[in-house]
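One structure below.
Removed: one protein chain of the complex. Kept in place: all other protein chains.
Chains here go by letter, A, B and C, matching the order in which they are written, and residues are numbered from 1 within each.
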Amino acid sequence: MSYASQKLAEEKVFKDPVHRYIHVRDQVIWDLIGAKEFQRLRRIRQLGTTYLVFHGAEHSRFNHSLGVYEIVRRIVDDSFKNRPEWDESERLVVLCAALLHDLGHGPFSHAFENVFALDHEEFTRAILIGDTEVNEILKRVGQDFPQKVADVIAKTYSNKQVVSLISSQIDADRMDYLQRDAYYTGVSYGHFDMERILRVMRPREDQVVIKSSGMHAVEDYIMSRYQMYWQVYFHPVSRSAEVILTKILHRAKALSESGYDFEQQPTHFKSFFDGTFTLKEYLALDEGVLLTYFQLWITEKDSILADLCDRFVNRKLFQYIEFDLAKDYMKMRELEVLFKKAGIDPEYYLVFDSSSDLPYDFYRPGEEGERIPIQLLMQNGEIRELSRESEIVEAISGKRRTDHKLYFPEDFLTEDGKKKALKKQILELLT
Amino acid sequence: MSYASQKLAEEKVFKDPVHRYIHVRDQVIWDLIGAKEFQRLRRIRQLGTTYLVFHGAEHSRFNHSLGVYEIVRRIVDDSFKNRPEWDESERLVVLCAALLHDLGHGPFSHAFENVFALDHEEFTRAILIGDTEVNEILKRVGQDFPQKVADVIAKTYSNKQVVSLISSQIDADRMDYLQRDAYYTGVSYGHFDMERILRVMRPREDQVVIKSSGMHAVEDYIMSRYQMYWQVYFHPVSRSAEVILTKILHRAKALSESGYDFEQQPTHFKSFFDGTFTLKEYLALDEGVLLTYFQLWITEKDSILADLCDRFVNRKLFQYIEFDLAKDYMKMRELEVLFKKAGIDPEYYLVFDSSSDLPYDFYRPGEEGERIPIQLLMQNGEIRELSRESEIVEAISGKRRTDHKLYFPEDFLTEDGKKKALKKQILELLT
Amino acid sequence: MSYASQKLAEEKVFKDPVHRYIHVRDQVIWDLIGAKEFQRLRRIRQLGTTYLVFHGAEHSRFNHSLGVYEIVRRIVDDSFKNRPEWDESERLVVLCAALLHDLGHGPFSHAFENVFALDHEEFTRAILIGDTEVNEILKRVGQDFPQKVADVIAKTYSNKQVVSLISSQIDADRMDYLQRDAYYTGVSYGHFDMERILRVMRPREDQVVIKSSGMHAVEDYIMSRYQMYWQVYFHPVSRSAEVILTKILHRAKALSESGYDFEQQPTHFKSFFDGTFTLKEYLALDEGVLLTYFQLWITEKDSILADLCDRFVNRKLFQYIEFDLAKDYMKMRELEVLFKKAGIDPEYYLVFDSSSDLPYDFYRPGEEGERIPIQLLMQNGEIRELSRESEIVEAISGKRRTDHKLYFPEDFLTEDGKKKALKKQILELLT
Partner (left out) sequence: MSYASQKLAEEKVFKDPVHRYIHVRDQVIWDLIGAKEFQRLRRIRQLGTTYLVFHGAEHSRFNHSLGVYEIVRRIVDDSFKNRPEWDESERLVVLCAALLHDLGHGPFSHAFENVFALDHEEFTRAILIGDTEVNEILKRVGQDFPQKVADVIAKTYSNKQVVSLISSQIDADRMDYLQRDAYYTGVSYGHFDMERILRVMRPREDQVVIKSSGMHAVEDYIMSRYQMYWQVYFHPVSRSAEVILTKILHRAKALSESGYDFEQQPTHFKSFFDGTFTLKEYLALDEGVLLTYFQLWITEKDSILADLCDRFVNRKLFQYIEFDLAKDYMKMRELEVLFKKAGIDPEYYLVFDSSSDLPYDFYRPGEEGERIPIQLLMQNGEIRELSRESEIVEAISGKRRTDHKLYFPEDFLTEDGKKKALKKQILELLT
């Protein structure tokens, strides 16, 4: 029997709090889960710094990846099974893509990618194609199989049904993380009737559509998404931690470039500072490694690096205020000047941050080519884009929402000591 | 106003998936949560290696500590409030003890304590009494307050009601972890009607009793406990990981003592190897630090250390069989000989492990002095020990149950290469 | 001690699946629950005919009434307690109003009130003021106390905080039924973070406001409400059953007025047919009584009454189509003519029904005097109406939504027999 069609002697299950059980029958899937690049996802949290606000959010990307796999498995093995529009030979590639779609994530992805101008999707591809255990397993299915999986994740795969299941406006990725993140944080948002949505998903020529009888479950899903973004993902306190993290990496890089003599050398980071890193070096990083450095750096001589690390490790975060940079640009300049006068480096301690990269017009069709809208399959066989049918979705579509915050170390400004008047003046400007 | 009675301007809440919300009104509690020794608990998993079997079990001791605090808060602020048998002035000490009872846990506690002959309770005490942020906060309540909290945790505190809430057969600690661990692992055990139990808890002279009308909820709690132990806590696969972890630490210590030249020096461990560690060194350890070392050691020259680290980091665990050492002692000796012949050091690769430290006769009163039995308050005012009233509890009381396993690296024995016949012989002995 | 302040020796609890426990400490509340007019609510379903679509929805108004009481109890005993803006002496009146607000509901309220032009709120008042066990209990608190409770329910009570808790856009009534109906039907809508909403409710001069930090929980509540209305409350199949029920009552009345000789006399209904009913006669009715009649009437000689009763009792409901009466008025006329030709009385068998009495502009302030909008208490102390702050709520406010259906007995039109061509013609017009 070919490796691709090899089944485990007995189905294996993983106990999962969100989907109850994750079922594995394919030898390929089982082997991929055991690969070290996949096991590494256990050491990277799904929600980065969010655990500093919602203490339950300590779950890893390993968790989530299994969940996405399971959702896709249910779709192809239940909803799509035996439907003429679905090509059964795509089953394995979509299962692998679901399982592996987040493989390239690094520690505290958002901040890390930001500072070093990286893109986790490139790393995912590199792991799939490169010299890794995952690649070795995928190649056993077929020489071109790793590339196929990579194409699905890059959304360039020819069968758009397959792409849709992994990345569209209502894909398995989003359906898993909304429920999972709600479960672990304990918030009451994030619940929707996934079982119903799965039941009404249908393959159609070059897309996946939803029978219109499931529209309300989809509305509920979109509202969940909206609430999760603003209540959890963009929470200003976890962004505060992320701001500090970013500044730590910036500072370490700057120190390294300036020839600063670290007591604890930034061994793992060197190649990232100068852009010469290899895939192997990337894979050596995880959140435990970063936190180990940060703990050691608390006692570095450089007071900025030491202070920022202390803040991150011991959760002494920056305070924040609403701030409209466009409107208050002059105030920002003034604050920078005052910060410097007060001996607080504004480059590290006065940080403007916007969360607006997730508008909710993503449910409008067209325009941004890569965003696959949600299509309803009407009773008469017609296909209509969701926002044309749903008043609620129509209402929130196309309205970009942004949240601007200015972060700063309030404790520096209230502590006793010299320059009290100046600090008081700054504080007044900030409140 | 005294620091002890200082309240926050507005109650603060933590969103918690198990108790919905954790409520904090006392300034002392708020400050303790912010202390770095308490924040450190975020870096230590509640269930050690269990996440390698139940992937959801990635929650930290920080989580659990808040949960225990919340349960005790509900008891003293709801059930005990205004009852003449309860001394309201004990409120703060019991809340602090609840919050801080696990403060001394180290990374992968069980294995770590085992190898270095440590006791996390001693560290808890050391942190409470020593030169720490926690101690500094507690002292603001009163010079003797840190000691009082330590006494509660040591069970030597004079008011036995207070001790009972933190450590008895049905204390806040157990009630939180059973529910919490069930929640994060996703198993269906671990549920019981805590709200009912809290409602029927009553302070009595030198103990806490349960109104007999709540007996069935208590039975349910005990059955939960029993199931959680055998289904989750003693799961043979997480014990496999623990066995490997123990062996890593043993090997590193042995190598260090033998003067082995580490490529990656065991800096953080040195003082533990020679027993000279300080509290500060202990607090510098967490699971991220350990895993960072283990990842680096995968490329050490010493093949045993390298292999064990690879196994732990990349989850290539030992296989196991049921094994009765008493009965099969000669077989064990034979296996050791054969292992040596096959070039596999039995000291590291043939490990017998028993889980029997948790019998279920813990519900018998008396004898083991420190175990506080569950007492029922009957309708006629009489107090009776639980197992005298409950048939189910009576049935499972006093029956020690033990699980013996023998762990070994099956992959070593099945891989191709030399000594195949010998390895085959070993495998046959093992199955 | 006065009856009003009399407490039970020990708190009593009811196990409730929605709120876990319902707590009763006041003797007045305990006595009211035992009153026969309150016990009668056990015999009236909360959701009328909905159980014919969602089989779980068999719960009674007794259930819901206890739930509303419990929510109000938590508000006044937790959130409002000790706040200067709240007058503690209003506690008992608001608890009683919460418990008793639905007391006047009759069997299958909507249809029954519709046919006999009744108003359940008048009956609630009549029960409170009239010669009943409930009135007798309330009078023990004070001679004017029954009237006070009635005033709260009539929204004419002077303290508008009290009125708001029972009937505003976010009152205890709605919060209970959304959750309860979701629980019993099993739908995934209807969940929101009530605990959070209760925590941020605040009494203000003449209203109840919500701290703006709870806005998102309120948004979630409003979305739940929207979904519950369209997914559950206005479900076309339960409306089909309601249409039939209405027609049964109409037919029985018409027959009675025409002197028809019932085999099973409509004894319980007589006084409703001629409008001479007393409160006692009203209270003698419940859903078991109605269904008993309907079952007996299945064998009446009048074929229309017999058929309609058979349909209702044995769930052989009408089919339906979307129908725009304004646009298709002529088609309706044509259908009526054809129905008559086919020997099917259109008065009973061709029924147009609209559900639009619940727009979602109810969240607009002002205009309709009696609708109390949701007010947010901003951090700066300002009060702002919800839809000015929430984009989602703003988006769905003020958009009346209506659903028009035409109901008919499809089985009559497809059965074999005479006039097949005519029936086929009708069916084609209807699809």
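Throughout what follows, contacts are C-beta pairs under 8 Å (C-beta built on N, C-alpha and C of every residue); 3 or more make two chains touch, one makes a residue touch a chain.
Please read all numbers here as calculations on a predicted model, not as lab measurements.
Kindly state which of the options A:87, A:195 or A:274 is in contact with the chain not pictured.
A:195
Which one touches the absent chain: C:12, C:25 or C:43?
Looking across C:12, C:25 or C:43, the contact with the absent chain belongs to C:43.
Among B:62, B:192 or B:323, which one touches the chain that has been omitted from the display?
Touching the chain that is not displayed is residue B:192.
Identify the residue among C:152, C:187, C:223 or C:243 that touches the chain left out of the display.
Within the whole complex, the residue contacting the unshown chain is C:187.
Against the chain that's been left off, what residues of chain C make contact? List them.
That gives, for chain C, the contact residues 14-18, 20, 34, 36, 39, 42-43, 51, 54-56, 58-60, 62-63, 66, 183-187, 284, 286-289, 291-292, 295, 313-316.
Residues of chain A in contact with the chain that isn't shown?
Residues of chain A in touch with the missing chain: 13, 20-21, 195-196, 199.
For chain B, which positions touch the chain that isn't shown here?
Considering the whole complex, chain B reaches the absent chain at 187-189, 191-193, 196, 216-217, 219-220, 223, 226-227, 230-231, 391-392, 395-396, 399, 401.
The rule is short, and it goes like this: only the chains that are shown with their structure count from here on.
Among all other chains, pick the one whose mean CA position is farthest from the mean CA position of chain C.
Measuring from the centre of chain C, the most distant chain centre belongs to B.
Distance from the CA centroid of chain A to that of chain B, rounded to the nearest Å?
Roughly 32 Å separates the two chain centres.
How many angstrom between the C-alpha centroids of chain C and chain A?
44
Can you list every residue of chain A that touches 2 or more other chains, as numbers and ranges?
187
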